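With one protein chain removed, the remaining protein chains of the complex are shown where they sit.
A and B are the chain letters, set down in written order, and residue numbers restart from 1 in every chain.
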Amino acid sequence: MARTIIPFGPQHAVLPEPIMLDLVLEDEKVVEAIPSLGFVHRGLERLVEKKDYQEFVYVAERICGICSFIHGQTYCQAIEEIMQIPVPPRALYLRTIWGELSRLHSHLLWLGLLADAFGFESLFMHSWRVREKVVKIIEATTGGRIIFGSCKVGGVRRDIAAATLQTILKEIVAIEKDMHEIVDIFLEDSSVKQRLCGVGVLSKDDAYALGCVGPMLRASGVAQDMRQLGYGAFRDMPLEPITRPEGDSFARCYVRCQELFQSANIIRQAVARMPEGEIAVKVTGNPNGEYTARTEQPRGEVVYYVKANGTKNLQRFRVRTPTFANLPALVTLLQGCNLADVPILVLTIDPCISCTER
Amino acid sequence: MPYFRMAKLALKWAVRKPATHRYPFEPREVIALSRGTLVFAKDKCVCCTVCRKKCPTGAIGVNRTQKKWAIDRLRCISCGYCVEVCPKGALSLSTAHGIPTVTKDQEIYQVVTPAPAPKPAAAPKPVVAIAPAPGAASA
Partner (left out) sequence: MSDEQTYLSLPPDALLAKVRELREQGWRLVQIGATPLGETIELNYSFDRAGKFLNLRLSLPAAGAHVPSVSSIYWCAFIYENEMHDLFRVQVEGIAVDYKGKFYKTTVPYPFSSRGPAAGVTPSGTVVATAPATQPASVGGHRPPLQKSTAPVAAVYDRQSETPAPSSSPSAPSA
């Protein structure tokens, strides 16, 4: 059978970000997928040579728009661990609240893109309508809709007043009601199920061996979530990872939907337990040493390796983002699938190409 | 029934006011903390150049000898770092978005208050490239 090679990307209908996949097709079946990266490569890892370690938080936040806050938080955690800075507990709780708000908006964005990928555009619009409420809370507390600008080495830059926290709680109740509405459609509508069930099955051993992280791993039955490591406020609030045994696209959709409600609960718990105190400590001196900070982004486990040698510029800064770890899984899943399922499979790893290519 | 959930949602929103609002014909909702454009109060500035040092993108330029303060609006990311470090409170962030522009210019302000006797500069300070505009340079 003759083979055709179709370039999927870098501009394509699935994501606003450029991912390039050369699909080798036999009729409608994909035989092989060849990824190539570099379209959004900004070389951010080399910027440590020019920006000092405190200014670099701004660059770290801007690696990606959707997962921006947790990038900044992980960077600050790495530096704080090297310099042994005692971050005040209020700052840890505030970071956790913003991190979970970030997760809410990211998952809602993903749900919208997933609906768009199988053509359900009105559901896409409704998901983003709910996301707009979350983004408004973020803007009301940090000043920016997507790039929060709230983390700094040693704590956070701005506080949330007690009255604002109560408003957030009320808003979360309204947001949860809306989320229930759209999650019901995602999980029960028969047209959605026809597109998602049985598509891209990844068994538990395969997922672990391929190095998958995040909801990809949890939807194949492996209960691993970096929030169990106990960073930030999670040392006081242990959580159970949400898992599903099937490992297909529907399971991944289910895991992300349930994580929405889990995040809303975490925000409620964090607001209830919010300690008083200051929000940052003064940081002097330069870091010396190395550390690898790992946190749970909406897409999975992000690894920040930071190496410092006593000067104000870091020696090495390496980010391994969750999408990069999920790419081998994508290449495996795409082999043997139908052409029409390619957008669903690309989205099911929740790709964030700006993160991947730094 | 799973078949009619989306229909229910669609009908509910068919009769409601739309969730979007018709910007720019309707004013957008202003959120108090929103980080917009930087506002410079030229009568409070003493040209200490701390804002220039702290700006992560290099959008601010200060010329101590000529007492000029300049900002490149397209480089400013509205992070608010300069607002935090300014010792005289000459900088603040308004909630207005930046206006679109087709040229990359710098806004140059002449600082009105004379600074105290400037300390002898240790090294030539790299400053904003200010070319005197044809005709006049001071406001």
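The definition used in the following text is that a contact is a pair of C-beta atoms (placed from the backbone, for glycine too) under 8 Å apart; a residue touches a chain by one contact, two chains touch by 3 or more.
All values derive from a computational prediction rather than experimental measurement.
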(message) Tell me which of A:54, A:77, A:127 or A:141 is the one touching the absent chain.
(response) A:77
(request) With the full complex in mind, choose from B:9, B:47 or B:70 the residue touching the hidden chain. (result) B:70
(message) Touching the absent chain: which residues on chain A qualify?
(response) 34-39, 41, 43, 45-46, 49-50, 77, 81, 208-211, 228-232, 235, 291-292, 294, 301, 303, 305, 307, 315-316, 318, 320, 324-325, 327-329, 331, 357
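We take it that only the chains that are shown with their structure count from here on.
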(message) With centres defined as the mean C-alpha position, give me the chain A-chain B separation in Å.
(response) 29
(message) Under the stated contact criterion, what part of chain A meets chain B in this complex?
(response) 51, 55, 58-59, 122-123, 126, 129, 132, 136, 139-144, 147, 149, 157-158, 181-182, 184-185, 188-190
(request) Going by the contact rule at the top, pick out the chain B residues touching chain A in the complex. (result) 2-3, 5-6, 9-10, 13, 19, 31-35, 54, 56, 77-81, 84, 93
